[in-house]
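All protein chains of the complex are present and in place, except for one that has been dropped.
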Amino acid sequence: MKFQPLPLLICLLTISPIFAQKHTHQSARPLAFPDVPGFKTLKTDLHQHTVFSDGNVWPTIRVMEALRDNLDVISLTEHIEYQPHKEDIPHPDRNRSYEIALQEAKDHDLLVVHGSEITRQAPMGHSNAIFIQDANKLLNDEAEDSFAEAKRQNAFVFWNHPAWHPQSPTGNPILSDFQKERIQNGELHGIEVINMGDYAEESLALALEHNLAIMGNSDIHGLIDWDYAEKGHDRPVTLVFAKEKTKESLKEALFAGRTVAVFNSLLVGKKENLVPLLQACIQVEKAQYINKTSILEVTMKNVSSSDLIFENQMPFTFYSSSPVFTVPAGETKTINIKTLERKDGLTLTLKALGAYVAPKVQPIVEWEIKVAE
Amino acid sequence: MKFQPLPLLICLLTISPIFAQKHTHQSARPLAFPDVPGFKTLKTDLHQHTVFSDGNVWPTIRVMEALRDNLDVISLTEHIEYQPHKEDIPHPDRNRSYEIALQEAKDHDLLVVHGSEITRQAPMGHSNAIFIQDANKLLNDEAEDSFAEAKRQNAFVFWNHPAWHPQSPTGNPILSDFQKERIQNGELHGIEVINMGDYAEESLALALEHNLAIMGNSDIHGLIDWDYAEKGHDRPVTLVFAKEKTKESLKEALFAGRTVAVFNSLLVGKKENLVPLLQACIQVEKAQYINKTSILEVTMKNVSSSDLIFENQMPFTFYSSSPVFTVPAGETKTINIKTLERKDGLTLTLKALGAYVAPKVQPIVEWEIKVAE
Amino acid sequence: MKFQPLPLLICLLTISPIFAQKHTHQSARPLAFPDVPGFKTLKTDLHQHTVFSDGNVWPTIRVMEALRDNLDVISLTEHIEYQPHKEDIPHPDRNRSYEIALQEAKDHDLLVVHGSEITRQAPMGHSNAIFIQDANKLLNDEAEDSFAEAKRQNAFVFWNHPAWHPQSPTGNPILSDFQKERIQNGELHGIEVINMGDYAEESLALALEHNLAIMGNSDIHGLIDWDYAEKGHDRPVTLVFAKEKTKESLKEALFAGRTVAVFNSLLVGKKENLVPLLQACIQVEKAQYINKTSILEVTMKNVSSSDLIFENQMPFTFYSSSPVFTVPAGETKTINIKTLERKDGLTLTLKALGAYVAPKVQPIVEWEIKVAE
Partner (left out) sequence: MKFQPLPLLICLLTISPIFAQKHTHQSARPLAFPDVPGFKTLKTDLHQHTVFSDGNVWPTIRVMEALRDNLDVISLTEHIEYQPHKEDIPHPDRNRSYEIALQEAKDHDLLVVHGSEITRQAPMGHSNAIFIQDANKLLNDEAEDSFAEAKRQNAFVFWNHPAWHPQSPTGNPILSDFQKERIQNGELHGIEVINMGDYAEESLALALEHNLAIMGNSDIHGLIDWDYAEKGHDRPVTLVFAKEKTKESLKEALFAGRTVAVFNSLLVGKKENLVPLLQACIQVEKAQYINKTSILEVTMKNVSSSDLIFENQMPFTFYSSSPVFTVPAGETKTINIKTLERKDGLTLTLKALGAYVAPKVQPIVEWEIKVAE
């Protein structure tokens, strides 16, 4: 029925008033993460595909999915070398996916970053270059030339799913001479420690050893709803702590490595990035002694969209809860701390069991609490 | 990450075992309608779009949506004249959408029927030709030529959303000389009385007056999940009562007008098609008198995916329920009929309030009940 | 653990802060019905049991259930003659249930009306007397004496479940000489047309013929949650249209017969009471023509807790919806009316399919709509 060449979202808005609604089953859940001191927390998914490589949707769908998920930034990173739909989409310009998404997003508060995948067999593997100027120039016979061109375009480049088992049957990343050279040449700046639902501790080790930005992305080819939402998952994202919500700020932050990769209740990042995020995610709403006791009732709100699992690290035990407890996304949790004597303040000290600052190392987070009269 | 040119479903199956599942939020609900005496009830959606006209997904997504919804038949009916993605998809062959879907569906029990939309301004409006041989030949300057060609290809042709307000601001269908001629020439065989969520009683009147097959279709451009499932709706479908689940049987049944259009709890069809369907939808599981009373307890199961609303038409009243009651989709409902004396059998007689055999005319349906000892 | 003789609700509030909450599964749904012109709409359940007759809970639970369900009025109507817990609760004073509930309710906005059941075999059957002074005086060998005493106490008396099959195996009410005399003597003023989940059209006929107040009650013995909420039901209630929320006003309204009995989406009452209620339940939030069409988009909100089923009765048809449609409790529904030409106003005219003003007679309700520019 739709016949006017309008942007998709406007069409849907036009249609909706005459579309009888039974009742709402919203499957998408908007992602939410608070800003941290000094920075905006940008929710980004920088690894996605459309019909312009081996994905199954037009770029407009990726924009709409991002808006539904409350993302701040996306990048469509087509395989420029792998074009299974070439018979029908023979367009020689590898920038088309970006251009269409940019047009669709133009009336929304969503940044679309120009990107491309550079795809090779092992040991080179797959990498994404973003903030590029022209994807066509990245299409070269030699992978080295593609990376060199990405550097010429001042791109931020990260290694995709280094632990991917079709390229490494142990499921561990293999840092080859190729990657070592790229890092030395300043041609590789980040690494996915989370890709789809897969987290590799060994990739985190590489990130820390080589000072690469820690990334997490959906690598979506089909639909976010089918691959993630419907299974009870949020899509993986890279949180980037940027001075402003602009492409320039985002780029600066990525090169500075101010990121945390997130998949559901798993948060992975350098300590200096992850601890302030966790501190901001939990807001202490109330701290008050129960009646005439020395039991301090502390009510915490998790303002993020990730369930957060904590373990008590204080010298004081709890009155009610287990020492291990979850504060569900968006919800409030009250713990009762037996301080033995009444105090004016307390340093709430918890280990974040679902968060990692290094392989097997979970951060201990502190919040200064002032007790209400 | 995905790099092998495998059919989409196989890829997803390959990925799933290594994809950690949180818990399932299946938004899709499989459609279900029972067979009727002598016929298979085929669930069809014969009006859909992809990137090959003004839709937003690759044809593979339409196949997967259909499998999720438990459809038996789909047709992708691109606007051959309206190609907003032409810059990127310049392919001159208008049959590509069909070919790709056919390939994707080949390992599944889903029929893909070759179709095309013939799109004009009023008074010609929009029509779909299905069971065509070559969509390219339908692309003509004159609409008359396109219909003539469809007839040459032995296509089944139906008028899309005749009440669409951009072509008829009263929201009523306008049967022009163009349509009258098409009907007279044997070039127009069906009419959408339901398109998207819109039902027009006046289109039903036209169907009955001109003996056109009664059709209901989704006309999907975006995603079924976003436009229907998420809002609590099932997609509209045309149920076709065919001798077998083959394209030939389907075609025979469509030309014979053996259809019912369905949208949620609204069912529209000729009486001879709709009444047997309703009879099959409700299965009487138990009929027994309560203790020493003359109150007959009748348990009915609705084996369809549509909630069915009924009103008692018997000379007997109910012990418990209101005379107007719903048997929800897939559920069981017990009514207690006060028969005043104990009987061996009863003709359960109900008006189906959500079903229409003519404008404002709801069918009365009967079930012969044998009372258990 | 609880040891202080505090009212139950206060205890629960005291405990809750130290009680770790996982997440909420509120099974109760507060009942909601709007006031009508000139009257407060009081939600009452005037037929309930506790351990003081054959119920299973202390009267305090009945108060808490009522608060959860948002009731305005309850009455605990113990069988004074039938005391299965007599061995343990030998208290000779039949007013204790009332006194305990009154004490529990004293800090809440809930009226507790003093009541009692008068219980006999057929043909006398069961009746409730409410607004009594002393239940003990209703305990007599002869039912006639009990009714006479109730009248002396200025009680409002109604016949309980007249169609109850253990007392009438056809499931139809039998109006005996006993009831006829009670009505003639001004000793019987109301009749349950709904008891538990049971609705009897024949009881409605008696109500209308003998000008008895139309009542609907839960007759709860166990728990409201188990018998109703958990099965997806609201408890049955009698809506009483009173000048104020006081016992005096309530009593005046009951004697005046200003009631509607409600069970889920079934509403039964005299036309003069039911039609204004339905008018108040549906609020037209918006009425505006779509673009340049003559299709009037009307958005209705159902502010009640009952799903309301309607059928179009206007000379105009709908653009989208079926002529039969539901406005779910608390939700909004948009219909599009094809008025053929643009109008300044319209009388929205719908038959309420789940409402009865007489056996098989559903009211037609009108709303005057002013069209927005």
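Worth a mention:
A, B and C are the chain letters, set down in written order, and residue numbers restart from 1 in every chain.
Following the convention adopted for this analysis, contacts are C-beta pairs under 8 Å (C-beta built on N, C-alpha and C of every residue); 3 or more make two chains touch, one makes a residue touch a chain.
All figures in this text were calculated on a predicted structure; none of them were measured in a lab.
Interface note: of C:45, C:78, C:149 or C:198, the residue touching the hidden chain in the full complex is C:198. Checked against the full complex, the one of C:187, C:202 or C:219 touching the unshown chain is C:219. For the options A:74, A:157 or A:200, the residue in contact with the chain missing from this view is A:200.
In the full complex, the hidden chain is touched by subunit C at residues 1-3, 5, 8, 11-12, 15, 18-27, 49, 51-52, 54-58, 60-61, 64, 79, 82, 84-85, 87-91, 96, 100, 119, 126, 160-161, 164-166, 195-198, 219, 221-223, 225-227, 229-233, 264. On the side of subunit A, touch with the chain left out of the figure occurs at residues 163, 165, 169-172, 197-202, 265-266, 290-295, 309, 311, 317-324, 336, 338, 340, 353-354, 356, 359-360.
Just so we're on the same page, only the chains that are shown with their structure count from here on.
The most distant chain from subunit A is C, comparing centres defined as mean Cα coordinates.
Taking the mean of each chain's C-alpha atoms, the chain whose centre lies closest to the overall C-alpha mean is B.
Remark: subunit B and subunit C have CA centroids separated by 41 Å (rounded to whole angstrom). With centres taken as mean Cα positions, subunit C sits 52 Å from subunit A. Looking at subunit A, residues 18-21, 23 sit in touch with two or more other chains.
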